[in-house]
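The chains shown are only part of the set, and none of them has been moved.
Every chain is named by a letter (A, B and C) in the order it is written, and numbering of its residues begins at 1.
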Amino acid sequence: MQARVSIRFKDGVLDPEAAAIEGALRGLGFDGVRGVRRVRVIELDLDTNEPEAAWASVERMCERLLANPVIEDASVEILKEG
Amino acid sequence: MRACVVTFPGSNCDRDLAVAFERVLGVRVDRVWHKRTRLDRYDLIGIPGGFSYGDHLRPGAIAARSPVMQEVVRQANDGALVLGPCNGFQILTEAGLLPGALIRNRGLAFVCRRVDLVVEGTDSPYTRGLERGRTLRLPIAHHDGGYVVDDEGLRRLEGEGRIALRYKDNPNGSTADIAGVLGGPRNNVLGLMPHPERAIEPLLGGVDGRALLAPLLAA
Amino acid sequence: MNAASTIVPEAAREHGLSEAEWHRVVGILGREPRPVELGIFSVMWSEHCSYKSSKRHLATFPTKAPWVVQGPGENAGVVDIGDGQVAVFKMESHNHPSFIEPYQGAATGVGGILRDVFTMGARPVALLNALRFGAPEHPRTRHLVRGVVAGIGGYGNCVGVPTVGGEATFHRSYNGNILVNAMAVGVAEKDRVFYAKASGIGNPVVYVGAKTGRDGIHGATMASAEFSEAKEAARPTVQVGDPFTEKLLIEACMELMATDCLVAIQDMGAAGLTSSSFEMAARGGCGVEMDLDQVPVRERNMTAYEIMLSESQERMLCVLKEGQEAEAAAVFEKWDLSFATVGRITDTGRMVIRMAGETVADVPIDPVAGASPVYDRPHEPAPPRLPFYAERLMSEEAPGDALLRLLGCPDLCAKRWIWEQYDHMVMADTVGRPGGDAAVVRVHGTEKGLALTTDCTPRYVEADPRLGGMQAVVEAWRNLITVGARPLAITNCLNFGNPERPRVMGQLVGAIEGMAEACRALDFPVVSGNVSLYNETDGRAVQPTPNVGGVGLIRDLGRMTGIAFDAPGLALLLVGECVGWMGASLYLREVLGREEGAPPPVDLAAERRAGDMVLGLIEAGIVRAAHDLSDGGLAVALAEMCMASGFGACLDVPDDNLSSTGWLFGEEQGRYLLALREADAQGALDLARNVGVLARRVGTTGGDTLILGAEPPISLDELRARHEGFLPRLMNGGA
């Protein structure tokens, strides 16, 4: 079973890397860019076939390690295939 | 005084910090491996700089979950002195001992230079005896030193006098120029991006690091 | 013969073997090679591993001195630094990968050179890097500078070894081929140096470190239609480095070396498992049996060919004492690194490699590793150039403006933008930081220091390879002297174009000749080095660039000097002769836009006399600041001292027959600028006269401006603004 965790900065945390990408794109002449956000995605292969169990386990991984709740929000998807 | 410095995989200022404790405080320093689950009671615990776990995931994130940190948190809450420069600061925030988080420098590049810092919170074992407003010159060397804390958290830090140091000329985009933060029941935990352990002798270009370490003898 | 062995010479050519080399392979084996064997011959006989074009010339380097413990031939050179300690160092190129992928290319270059040093039992204590980029305005330059600097920093900072010095210059000849040379320096106990010499029949051959992947297998080889492996999708030829694993590997190797388990060890660098196993066996005159099924891999279905040729990073091959695997394994387990016994030492003199029960290679070791082809390629000297004195110059530019222009030019401008991205202070022993002549790193726990520098002036080498080669060595020597160090030895990295072109080969031969001569005259032997050829694109070669990495010893750090004078009112003494030599000078290039003329001559006996005298004065404790004169001459040297000091100075400009341009900007060699107390100045001048060194009083320190004779004063702020401004402006998109 495969899971996908998407981690974003919370609103209000200014992401210097996203800002730099936006600036660089403008510098290259891509004027139509109005906003850039980065998402850190972590894909996991899991040893289980139970979507519920997988989801619960990955949620716990987020709480314990993958995301820092002070600055980040994480969302978990379970991809049936894989 | 009983002192130790913890080594995580990828720590690289552990020796420097131990040497500074020895030189400035005249103590013998135990070196502690991150897999230890029980520690003797220490008066002073150093969480060193470096790149624990290669800064992977988030700087300090993986180290903060290593077995030894539960013990460090326990002793910190008991009042033990815990000093974390640089990666140590990142680890202490990730472990929840200090509020806020550290993200990529505003300029995106690694920055290694000496910076001027202003002493602010003087009610701590580290800064007691230092004059509020005094300037310290210490080296920084980091890629992820941008201190982030929300408005509420900032108000609380300011209200409680727990901002130990601010940058004179903000090198990394830290909120409110914050360079070092105090925590623990008696402000016994200090996390800071600068490296006091690199400024303890004239030959290294300065001795201002002693100003933060020497007061610990009286703590 | 099995089916796979029917390889046509076409495959050999695609492996970079000439027809003659192919016949030699068949002669050695008495049959046609199997695919894995062909791969082995191909990499072992490549220019990179075999030094076939340069070997006979490199042999002319002086490599011995009473303090040399190990010269060229091992992973790194070793010199005695007293008290039972040695310094271990080497320089290496990572040019091509850095051009393709600047961050990873430069980063893995740092990783590789570090392994060369700690594989010998030395804890790495310093890194340096010599960088040559294309013209600042070339569209790729900024991207390459940014990536290379970030990559060097990214790796060095993470492993926690300070990057303390180097060079960074720009010239259009590097537009298509940048040069990224990294140097690493380590310190070991003299009786705990480890060598890459296998021995002990039956001893286990052990693989440690990161797992093997398909990275770095040579692209050209993969294109060969003869191999099924090659039919798979194109693979990355750039390796990704992992400094975190390297840091663990350093600590694990240090721990292993403190046990009694280790017989021999070598890093897996270029040509990975192949070169490490062959070279260790060849040095020890023994054979090896390997079972590739035991090699830790990170990808599925890797073939023997891929495993033998992979250049995955952060791996080492060791020979252990029989029966001590468990003790060694425990060390690597502690550090979360792979550990696997992959073979045994035999007495057959052959490398026998098996995988999945099949023998995939069985070749005699000596002819592959020891008897690789050696060429005496035709070489042609560079056309001689005429001397060029200052009298011939007609410049409209006032000296002060010319000075500001030079201080802000790409080659001379402050490199702060670069070295502030490097942690140059970690390990808390950097006592001479970037920005001076040589960097100085204290030997941990002692009062002595290692002085470190990299130097080369490619425009001199291009103008006259022999003189240019000499000059690179003497400049390194001077840079060590000025901080108060006794020069010990050099490493080098020779970066040239295609050696099959006689003109390029002539540059290589000439430069080596000049370097060797200078090393002999100065007792400054070569203990390690590296050659990087074929640095050219579309028939246009880089400027010949033999980078020299110099190491010296400061016995008492209390006597270390720097370029900053610490007081006003000091006497400025110029050591060495002034004739106004402008040929191939920076002034000529930057102010007048001319790249011509013969480079300054090098008088080795005078260099030696002047250097010994200056070192004597420093060791006597009377020199308050010292700087050598190089690019941009006297005026630039003094301006650099002023900027570092925060004090101005006043320089006499004589109105004799030497034009002021030649006096201020000429680039004669063998010169130093010293600051001494008034009370000590006359004594120093007397001493100089006694030992036959030309020296004279040329000015006084003080004030907050630099005054060149009768010219209007230039404020330190203005000097700094010009000096510091260029690189940040370039990198932020201006310039």
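We adopt the following convention: contacts are C-beta pairs under 8 Å (C-beta built on N, C-alpha and C of every residue); 3 or more make two chains touch, one makes a residue touch a chain.
It should be emphasised that the depicted structure is a prediction, and the values quoted were computed from it without experimental measurement.
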Worksheet item: Although each chain type is displayed only once, what is its multiplicity within the complete complex of this file?
Response: A x2, B x1, C x1
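Convention: only the chains that are shown with their structure count from here on.
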Fill in: chain A and chain B, separation of their C-alpha mean positions in angstrom
29
Worksheet entry | Whole-Å gap separating chain B and chain C, where each centre is the average of the chain's CA atoms | 36
Discussion item. As a quick test, compute the distance in whole Å between the mean CA positions of chain A and chain C.
Written reply: 42
Fill in: Set of chain C residues in contact with two or more other chains
none
Discussion item. Using the touch definition from the top, list the residues of chain A that touch chain B in their complex.
Written reply: 12-17, 20, 64-66, 68, 70-71
Discussion item. Going by the contact rule set out above, which residues of chain B touch chain A in the complex?
Written reply: 57-58, 61-62, 65, 93-94, 99-101, 103-108, 146, 148, 150, 173
Discussion item. Can you tell me which positions in chain C touch chain B when the two form their complex?
Written reply: 150, 153-154, 157-160, 242-245, 247-248, 335-336, 419-428, 430-431, 433, 442, 557
